[in-house]
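Here you go, one structure.
With one protein chain removed, the remaining protein chains of the complex are shown where they sit.
Letters are used for the chains, namely A and B, taken in the order the chains are written, and counting of residues starts over at 1 for each.
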Amino acid sequence: MGLKDILPGGGTSATTGGILGMGSPTFLTSRVDFIVNWGRRNSLWPMPFGTACCAIEMMASAASNFDLARFGMERMSFSPRQADVLICAGRVPYKLAPVLRRVWDQMPQPKWCISMGACASSGGVFDVYSMVQGIDTIVPVDVYIPGCPPRPEGLIYGLMMIQEKIRQESLTRHFEHRAEEPGLVAQPRASDIEVAELSGAFGNSTQQDQLSDGKTVRVASTSEDL
Amino acid sequence: MKEEKKSGLDAVDEGPVSSDVSRAEHSGGQADAGEHASVAALTEHFGSAVVRHRVYAGDQHVLWIAPEKSHEILSWLKSDPDHQYDMMSDVTAVDYGNGRPINVVYQMFSTVHRRELRIRCELPLDALEIDSVVDLWKVANWLEREVFDLFGVTFKGHPDLRRILMPDDYAEGHPLRKDFPLRGRFSRAEQTRRALNQDVERFYRPEDLSAGHTPQQVADVEVGTLASDDAEGDA
Partner (left out) sequence: MAQRTIDLEVGRGREMGVDGNPALSPIAPFDIAEPDMSTEHMLINIGPQHPATHGVLRLVCELDGETVKSVVPDIGFLHSSFEKLGEYRSWNQIVTLTDRMDYLAPLIYNCAYVMSVEKLMGIEVTERCKVVRVILMEMDRIFGHLLWLGTTAIDVGAFTPFLYSFQQRERIYTLHEELTGARITTSATRVGGMMADLPEGWTESLSEFLDTFPDTLAEVHHLLTGNQIHIGRTQGIGAINREDAINYGFTGPNLRAAGVDYDLRKDRPYYDYETYDFEVPVGQHGDCYDRYLCRMEEMQQSVGILRQALDRLPDGPINVDDPNISLPSKTDAMSDMESMIHHFKVITEGIPAPEGDCYLGIEGSKGELGMYLVAEEGDTKPVRWRVRPPSFVNLSVIPKLAEGHLVSDLIMINASLDIVLGEIDR
C-alpha cells in the first residue's frame, strides 16, 4: 500500500507537482480547502439588491420567523465592498442595469450571485421594453431561485445551494473560480447572440424585429446582425 | 391601417386593438348636463369651448373641451367659488391608436363641494401640445412629466419638462403610444448595450438642482446613435 493508494486521485500531483499540486487536490490542499470553504460558507454576508416583491420576501427571511441569522447571514451588508453574495431580489429594468453591474463590479472576490425570483432570472411576467430579461445577461449568476416570489424557504434553499457550491470549491482551481476579466467591467455579461437567443421572439405580441439602425432581422445568426 | 378585430381563440395573442377611425367616436353614454352643476355652468360660461359631454358608468361625467382654452377653463374651475376644484387627482393621457387624437385627461375633485369631474382634451397627433397647469396645481408637475415621457405630449410652461420614468436619453420613443411595440424597438442586445453604457452621473450638476431651473439640455439622441457618440459631453 503505497502513497498512491491512500491519497485522493491517486496522488499524482503529490508526486509530480509538489505538496500544493496544481490541477488536482492533494491531502494538504483538501484540508485547507475544507477550512476555508467552511469559514466562507457559514459566514456569508449577503448584499441585498432588493428591488420589488422578492425583496419583501427576503426581508421576511431575515426576520424572526425564518431567520437567516442561523446561517450566519444576518449581517446584510449594504456596502458591496464588504459583501460576499449578491442577492438580486426583484425585477431589474434597463435603467437599473448599470447600477447592478457597478455594484457587482465593486464586490471583491470571492463573490457569488443569487438571482432570486422569476423576474431576476428571466424577466418573469415582464417581457416588455424596459425589463432586463434575466440578470445573467449582466452579471454571472451562480444560483437561480424560481418563484414569484419564492417563499422564504425557497430563498433559504437557494442559499444552501450556494453553500454547497462553496463547499465544493478548491484552492487548486482558484483561478477558475475567481476568474474575472478587468476588460469586461460594465460590459454585458452575455454576448449579443446569447442575449438575442435568451429573449427570442415568440407569439405575435413581439412586433420587435427592428434594429437600431433601421434594418429588420428575424433571427440573429452572427453578431453583426445585432 | 384598419386591423381586423379577432375574437375567440384567435384573439389570445392579439396585442392592443387600435380603434377604427371609422367607428363613431364616443357614441355611448347619455348626456344629462342637469345632473352635474359644473357641467351646466361650464357649458353656459364657455359655450363652444365645451365640445362634448358624456356620462359613463352610471355617474361619471366627462367633458371634452378645446385644448386651446384648457388653461382658462381649468383655472376657472379651480377659482370659481361655486366649483372650487382644489384637488387635481390625476393628469394622464389616452392613446386610441390608428391616427386618432390623443386625449389628455384631467381628473378633478372639489373638497369643498364634494364633486368630481373629468375633463378631456383631444390633441391631434401632429400638434401634441397643451398648456401646463402646474401654476394651478403643483401636483401636475410630475404627472405631466409622466405624460410627456410616455406619450410625447408637450406641456407649454412646465418648469421642468423631461423624462421621468425612462432614462433621460431613451431613444426608442414614447412607450405608451399604440404604435410602440411592447418589447421596444431595439433588439434586446442593443437595449442591454445601451443600458450598460449609460453614465448615470452625467445628468446632474449642482447648478441643475435649483427648483424651477431650465433643465440641463440633453441633446436629442437620434435613433441609431449612442448618447456617448455625441460631441457634447460634459463630465
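To be clear about the criterion, contacts are C-beta pairs under 8 Å (C-beta built on N, C-alpha and C of every residue); 3 or more make two chains touch, one makes a residue touch a chain.
Quick caveat, the model's predicted, so the values are computed rather than measured.
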Contact set of the excluded chain (shown chains only): A, B
Residue among B:Arg54, B:His83, B:His158 or B:Arg194 touching the omitted chain: B:Arg54
Candidates B:Thr43, B:Ser75 or B:Thr92 - the one touching the absent chain: B:Thr92
Touch criterion as defined above, residue of A:Glu57, A:Asp142 or A:Glu169 at the omitted chain: A:Glu57
Positions on chain B where the hidden chain makes contact: 7-9, 11-12, 15-17, 19, 23, 26-29, 54, 56-58, 60, 62, 86-90, 92, 94-96, 105, 107, 109, 111, 114, 116, 118, 137-139, 141-143, 146, 150, 163-167, 175-176, 180, 182, 201, 203-206, 208-211
Absent-chain interface as seen on chain A, which is shown: 49, 51-53, 55-57, 59-60, 63-65, 76, 78, 90-91, 93, 95-96, 99, 103, 125-126, 128-131, 148-149, 151, 205
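Here is the rule we go by: only the chains that are shown with their structure count from here on.
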Centre-to-centre distance between chain B and chain A (centres being mean Cα positions), rounded to whole Å: 41
Touching residues on chain B, where the partner in the complex is chain A: 13-15, 166-167, 171-172, 175, 180-198, 200, 223-224
Residues of chain A defined as touching chain B within the complex: 94-95, 97-99, 101, 127-130, 132-133, 137-138, 186-188, 190, 192-193, 195-196, 198-199, 203-208, 210-214, 217, 220, 226
